[in-house]
Every structure is written in C-alpha cells, then in structure tokens.
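Below is one structure, written out as structure tokens; comments come after it.
Note that one protein chain of the assembly has been removed; the remaining protein chains are unaltered in position.
Lettered A and B in written order, each chain numbered from 1.
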Amino acid sequence: MKAAAFNYQKASSVDEVLNLLIKNGDNAKLIAGGQSLLPSLNMRLSNPEILIDLQGVEELKGITEHNGVIRIGAMTTHTEIQDSDIIQKHLPILHQAVPHIAHRAIRNLGTWGGSCVYADPAAEWPACALALDAVMVIAGSNGQRRVAAKDFFLDLYTTALQENELLVATEFTLSKYTSVDYFDELSRRHGDYAVTGIVCHLELDQGIIAKSRVVYFSVASTPVLAEGVQALLQSKTLQDLSQTTFIEQAREMAKSEIMTLSDLTNSAHMKKHLVGVLLERALKHIAA
Amino acid sequence: MNKPKELPALAPVTNEQRYIGMSEPRHGAKRLTEGLGKYIDDLQLPRMVHVVYWRSPVAHMRIKKINKNAVMDMPGVVAVIDGQDLAAVCKPWVATLSHLAGMKSAPQHALAIDRACWQGEPVVAIVAKTRAQAEDALPFLDVEWEELPALLDMHAALDESGMVLHPDLGDNICFKRSLDVGEVDAQFAKAAVVEEATFKFGRHTGVTLEPRSQIAHYSADGRLTVYHCQQAPHMMQDLYCRQFDLSESDVRVVCFDVGGSFGIKVHAYPDDFATVGISILLKRPVKYVADRLESYLSDIHAREHVIKGRIAASAEGEILAFEIDDLTGIGPYSMFPRTSAIEGNQVVNLVGGPYKHKHYRAQLNVVFQNKTPTCQYRGVGHPIACAVTEGLVDLAARKLGIDPLEFRKRNVIPDNAYPYTGVSGIKLEVLSHEQCLAKIEELMDYPSLLAEQKSLREKGIYRGIGFATLIELTNPSPAFYGVGGARIASQDGATIRMDPTGVITVSVSVGEQGQGAEGIFAQIAADAVGVPIDHVRLKTGDTETIPYGGGTWASRGAGIGGEAVLLAGMALRENILKIAASIVQMDASQLTVKNGKIFDRLNNQEKIPLSEVGRIGYYRTDLLPPNFHPELTVTRHYSQKDFPFIFTNGVQASYVEVDTQTGFVKLLKHWAVEDCGRVINPMLVDEQMRGAIVQGIGGALFEECLYDSQGQMMNGNMADYLVPMATEMPDIEVAHVQTPTKSSLLGAKGAGEAGTAGAPGAVVNAINDALVPFGVYNFDQPVTPQKILQTLKLIP
Partner (left out) sequence: MQTTSISMILNGQKIQAEVEPRQHLVDFLREDQALTGSHLGCEQGACGACTVKLNGKIVRGCLVLAVQADGATVETIEGLSASGTYRDLQQAFLQLNALQCGFCTSGMLLAAAELIQTNPTATRTEIREWISGNYCRCTGYQAIVDAIAHVLEARQSN
C-alpha cells in the first residue's frame, strides 16, 4: 500500500525538534530509523500530518565512554552498535543481542532510540536496557531529565516520554565488578519477533553475585524483571547455579512470578513454560 | 558445495546431443541478474490509470448501497465502478466441471452484487491516475452494508440444520465423492494391525514474491490486450472472449517475466475480469497490482482438510487396505475455471498410491465457507494424500515392529509390475519405487543415521528420521480439464524458424515462470536442429506470436512443451537437410547438422554452414529445383494421449532434531530421490526439487492462514504469515532415477511439484519418529512448537 500524504521536515538540532513538536502537537511523528514507522505508514495504520526527521540531528548520534559511563545516542543504528569496540568491550550483552534484531538491511537504519521509544514488547533493546539499569536521557522544553529504564517502559508501545519530549540518549554506568552476561531468544525464524527471550546480567564481587538482573521479553506488554529469581541469585556463586535444586527453585520462581500474555500463535501457557526453560538454560550456561 | 553430478546418459534422443541431459545454465536469465527483468508492474503505458478495489471487510455481508459521489471529487480519481456497472459488460460465471459428477457452485460476478461472501471479495473499483490517489480516495467510498452470519467451520457446513451459504443450492456441498474398491470391511476385520489417525492440514497460500499484476488495455478500435503474469495465457484469452463477447482475433494476452506462480497465477480471479471490464468501460489501460495485504485475502488459498484415515496390515507386514474420510473447506464459490473440487478429488485418487494393496475406501466432502476461495496450488492434493498415506504407513510399521523403510520396500508396487492400475483406478505407466527406495537408503546412509539417532537418544537428544514415498501426476491428457468441458488446452505447440544467418527462434506455448522452461526448450531445440545453444532464441508468453497451447501447470512444461519443441526441431532439421542436399548435390541421408554447420555423415567433413542454407533458402530459391519450396519455419503440436496422466514417483527423507523442551524443530537434512523420466537439465531440476521441498516444508511447519471467530484473517501480512527463509532450511540432497516415458520421444516426465508432494509427509514423519520414546505423535499441520509441547503434554 502507499502511505497517505504527509509533510516532512528535517531537523538539525534537538531544540528545533522540540519546537517542531510543540508547534505541531499530535499531528507530528518523529522519524528515527523509520524501520517500524514506515511499515505502519505504508499500511496506513498511522496517519501523521508531518514527519520530523531526526537523521540530521548530530547531537543524537555516537557512542561515547566518559568517566565510567557509556552513552549511546538515540540515533545510533543497530549496525553501529554491532561494530562498536566500546560496546563489545564494556556492554558485550548488546553485541550478543544485535544479530537477533531483524536483518542486516533493517539494522543499517534502525536505531537504539527508535527501538526504545517504540517499546515493542518483543524488542531486544528495551530488555537489555532494563537488564543493564540503563538511564534514559530525555529532552523537553524544560530541559533534560533522566528516567531509569525500569520506570521508562510502562505498557504496550508506551513509555514515560511525555508529549513534546525527545529521547536523546541512554546512559550505562559501568560496574566495578566483573560482569557475566547471557542472552537468548527463541524465534520461529532468524530475525523474527521473539516468542520468548531472556537477558541475564550478573555482577560478581570476587565470585559472589553482588547484583543480578534477569529480564524476560516478549512475554508481556513490556520487558519484565524476574525479581524473585534475582533475589534467589543474590550472593550465590556461579557454581551454585549448576545445582539441580537451585535450578528447580529458580524455574518455579520464574514461572510463578512472570505473568505471561499470549500472542497470535503462542499461548500464555506456552510462554510460561518457555520462561522456565530459558532460565534453566541460562543458569546452566552461566555456571559452565 | 552440492554441484549436481551429470547423470548417467540415457540413449540420446537426437542425432547430435550436446545439451539434453546436461546442466546448462539458463542463458536467457542473465538479464535477471542485472535488474533487467520485465515484470508487469515495470510497465507504463500512455494514459494508464490504476485501480484499487474496495474489498469486503467482513466474511459475509449484504451490500445495500454504494455512494460514489464523495470519491469522484477526490484528486486524480477517474471513475468509480461497481458490480452493476461491470455486469453490463461482463457475464457472471459458475465454476464447475462436468466430469466431477454432481459438482455445484453459485454464479459469481467480477465485482460482488447484493452479497459479498468472503473477507476480501472485491466490491467496488476506484480508478485514479496513481495508485496512491486511488488509495487516498478509498476511505471516502461510502458503502452501506449489513453483516451477515458467516459459515466458517467445515463441520458446520455439513450440518444440514445449519446455515446454507447459497440457499438456491440446497446445501453447502460443492462436491462429494465416494469410492469403495474391494472388500474394505473384511480386510479391516481380519487385519492383525489396524491403525487410525486424524490428519489436519492448515489452510495456506502461495505468497508469490511478485504479487498478482495485470494491465488491461482495451482500445477504442475494439482490441483488448492484457499484460498479465499468468501461467496459461491462452486460457485467459478464451475466458476474456467469452466473458466479454470478444473474438479471439481481437484479444491478446501477453506474459513477460513472472515473479513466481506455483499455481496461484493459473486461475481466473474476479479482479482479473474487473480490471479488464474497467478498461472496456474507460477505453484506456488500467493497471492492477495486488499489494501484499490484498494478496493474502485475494490470492487463492489451498489445503484446508481434516482427514480421518485408517490402515489395515497383516502380521507379515503386508498393507491390506486404506480408508479415508476427507472433509475440505473451500471458499464461497468454486474458483474459475479449474474448480475447487480438484484438490479433494486428487486426494481420493492418490491416497495409498505407491502401494500394491487391493482394497480402498474413500469419502470426500468439499464444502463452501465464507473464506477466501481455494484452488490448485503446487502439488494440489498430493502433499495431503502423501502425508496421510505415509503417516498411516509409519503407524502400521511401528505397531508391527518393522523398520519404516523396510515396510515400504515390502509394500510398494514392484518395479516390474507395470503398466499397473492402482486401487483407486489411476493408471500408472511405469514407476521405480524399489529403485528409489534402495537409492535413498544409500544416499542418506540410513544405518549411520539410525545409529546416531540411537546414541543421541541416550543423551536426551531426540532426532527423527521420516520417509515419504510418493507418486505425482504430470503431463496430463485432456482427462484433467478438457473432458469436463473446460476450454483448457492439454496440447502444446512449438514453432521454430531458422533465420537467414542460421540462428533459430523458438516460440512455445508453455511459458517461463522461473522454472527454466525457456532454458530447457533452448537445449532441446539446439540439439534437435543441430545448432550451438547461443544461436537459439526463445519466445513465450504472447498469444499473438506463440502457438496455441496449455501453458504451465500440472508439471507439464518439460514433458509436453519439450516434446513439441523436439518434434518441431527435428522437422526443421529435415527441411534444412533437404535444402543442403540440393546445394551440395548429395543425398539428405548422407548429411547431418552439427554445431550450426552441415557435415558429411560418413567422413565427418564440413560441407557448408547453416548461413549458406539460409542464404539460398531465402534469397536464392532460383538455385533450387523447380518444385522445391524451402520451409524454414516449422510448427508441431504434441498432446500426451497414452494415459490420463504420466505419473512420476520418488521418495524423500527428512532428518530432524526436536527440542522437546521448547518444541522447536531443527531440520538437519533432507534427501530426495526423484524419477521424472529423462532429465533434461539436472541442475535446473535439482533446484526445482529443492524449491518445491521448501515450499512443502512451509505448509508442514510454518504456514497457515489464521482466522478469528468472525472470519477475519488475523495474519495476512509478511511479518505474521511465516514463509520459509534461509536459516531454517536444511541442505537438500537430490538424486535421480531415470525411467523415461514411452508416451513421447523425449521421454521426459514432469518435475515441478513432486518436491512439495513429499516434503510435508517426510518432515511430519520425522518429527513423530523423534517423539517415539514419548509414545506420542502429531498429525496436525503446521506442526508448530506449541503443538509439539501440547503433544508432549508439557502445556495444556
């Protein structure tokens, strides 16, 4: 199908974007990579009057490391994340996740920020952001504010972004501890939306788990933290994770605490079952 | 890398055989690697307009009023046309065939009048200068309609007290058939083993990458040209003549490059007629390209069946009988002109096909539903018949404790039994089941796989091996459609012309869909005439320039089109030799044509080039004997008349690993041994087989048109309807047995559909083999991870 008509404006600064948003209100949509927006325009599911293109806003680009904080600009593409030495060194879980995101041609244009703001429950980046305690840097007419990932993803396709606000970047504070990461997703075909996915990020203080994040995605309307499982992991060693009793306990905890929703072809029961399976595989892999 | 090995040579069919049987690349395909393909949507014509259809948003509605006024004011809109407007130029049709006794269907219009009977049925046409403008105008079309109860369940369709979709027809049965051969009840009663199962097949569709596309151009002088990506241009020419009261002399159908068809593009769609009708009304070119969302709703669907099957076997491992009860749900109308009953009819004909049992009973009910119409799609009933047969065969084998491959070897029709009439009445010329089974056993190293499967099971890794023996009809005679009154040709023709410089142009009535038809015709023509292959040009697809024929369907291109090319080439060669003989003053029998030159057969001395034959034959006929007129253009037609169909056979094997915790299936490897008679080009046939197998795997594991309780298709887009992509597909090893057909000189049988016929059976059997340690099985296609977990009782 052909998209309905709209106007187009390419912005060159964050301030210009904010002004255009205020001026146009609900009639405007921001276009980042366009890989989710354009299909919905082409299928006439979305009908904005004006598109504001972020492609020319340099402030939104780039991956930097400064004083133990990694900053990913909202307009960083998935391919740029994949190719980034900084990411591979400091946030390897993102590097692990990239190949699961759609396909190369989409990754060349799709952006970190676009994915986070679109907040598809099956998306990898929101889950990773949650697992890494990322902080969303948001610009609005009152200046910048910061929102923790756990407060950012509110509901299906809904984030904490208010009207006339723009996600500028995401910040990750590097831990002084050793990290152990695990990423897995089950999908019918390579690059498809996940049936169920898991992101595990553990921080070890001299072999003891000081902090853990276990995030499931594509099971509910947002990525979800398995807080009960995290509590079980606290203060354990990696060796503990291979014990059958621990795995059983963790599985049962995950299955009881994670509320799953069905999708078109996978029931809530199926997803709940997979929640347990993925955790078991994660624990065994991490322990090994 | 799996480069196809050249096959053991059969006796040559031409004097100088250089290309037939060889893996010659398709010279005509080079431009497709350069972006120089010509697909219908690539064409622009002067004054061309675009049509978009307002399609019924619900499964069943009464159309009350169509208000066009607001639309006419929209920018670029040229016309708004409804069913009544079109009925003035286009007749309705009823799609039945007289040889399917008792078949019934209701009249259908190009644009629905009074009622729309499926979500997606076209109701109103908006014509504008651009597609975008037509789509902009769509929301302004005011159609007053009232939703009607919808018939969405096959079982409900059979319920006599329930809703009747077409009250005039009395019930919802489009076609029913009963077959009862031998003493089925007695066999089941005495059998040592009786196994039964219910087999489900999810409705799915073809998803050609190039959507259906058409440009209809009716000019003011009364001539209609339709540019169409179609498999059977002459069939469409005939239909346009009859539906619009035009003469064949004034109707031309032109096909260029076709971006995949698989049967989806062999049917006559209501929007085909609507687009033509609009052009007739407006007297300008009208382009219609189905966008992908429309394609899911409007392309034909196929393969929605529930089949209860039983098999009876003796203690010694002999199959005694099969019985099936097939319920299949089509759309609200049988599809024009090939009808929606053929698929079910073929299931009845083909179940049990490879085996030598003498007792068989089948019951078929083809029922109407308010869903997208269904019709022939690659393999037609074969994938279903094969999956049912082979699933039952495995159940019996397992019950008896006999190895599944061994069980098949014991029960297939022996290779020396032909000609043979199958228990359902099908006439089999010559097949090679035994050879194929032996060959696949070796090809896959079956004993090693069994050993590997056993040792991995002990480690909790569950792999399965599945077989599917199959038969596949090809090279049909008029038994398929002609005898039923359909004006669909079962014969094809080829015209070969030698130009003055000695190059040849070959026009054939079978068209190129990507399967390599033009490539193999070039090989055959080059060998038949005796020229290098780069001296051959192919013309197909244009009814104005090709002989009259049937086109591409039922795997007939190589066997029937190829034979016509061969006969024409041989006849042209004769004529060339006559001229040459006169020029060099020798007897024609002493000469031969080789590599574009005339040679003395005895001493292999080169005499004259073909260009000299052309020079004299065209420009210097004064140098030839008085009553001798050179004929350097020859046409031959061929029709297969020895059998209703020339059946082929094959066997496939699938090796899978089932993750019993997630339900995900990994396809490790796939093998196919295929006997399609003389293989004209091993490389082309092999990848045809692979493509067909992957398409079959699609239906087995991934593809299904999903409907909600209101009859709305829920996954009609390319993110949610899952077609096979590269990562999940296995490497597929293909081997051949060649048992030529004697019904033609060429000896070629068809090969396009066999892959699809056997793949689902093999894969489902492999999955069930993997699950044997759990004592469960699943015959519900597509076999999704969720279904596997449910079968394993890990989830409700």
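Some notes on this structure:
Keep in mind that, in the parts below, a contact is a pair of C-beta atoms (placed from the backbone, for glycine too) under 8 Å apart; a residue touches a chain by one contact, two chains touch by 3 or more.
All values reported here derive from a predicted model rather than from experimental measurement.
Among the residues B:Arg252, B:Arg338, B:Arg690 or B:His736, only B:Arg690 touches the chain that is left out of the figure. When the omitted chain is restored, the residue from B:Pro75, B:Pro149, B:Gly222 or B:Pro447 that touches it is B:Pro75. From the options B:Ile66, B:Ala132 or B:Ala748, the residue with contact to the unseen chain in the full assembly is B:Ala132. The residue touching the chain not shown here, chosen from B:Tyr53, B:Phe188, B:Phe262 or B:Phe702, is B:Phe262.
Where chain A meets the omitted chain, the residues involved are 1-8, 10, 31, 34-35, 38-39, 41-43, 51, 53, 55, 79, 99, 102-106, 108-109, 189-191. Residues of chain B that touch the chain left out of view are 1-3, 23, 25-26, 29-30, 32-39, 41-42, 44, 75, 132, 206-211, 257-260, 262, 291-292, 513-516, 683-684, 686-691, 693-695, 717-719, 723, 725-727, 729, 731-732.
We adopt the following convention: only the chains that are shown with their structure count from here on.
Averaging Cα coordinates per chain places chain A and chain B 44 Å apart.
Residues 131-132, 135-136, 291, 293, 661-664, 702, 706, 714-715, 717, 719-720, 722, 724-725, 727-728, 784-786, 789, 794-796 of chain B touch chain A in their complex. For chain A in complex with chain B, the residues that touch the partner chain are 1-5, 43-44, 186, 188-193, 195, 264-267, 269-270, 272-274, 277.
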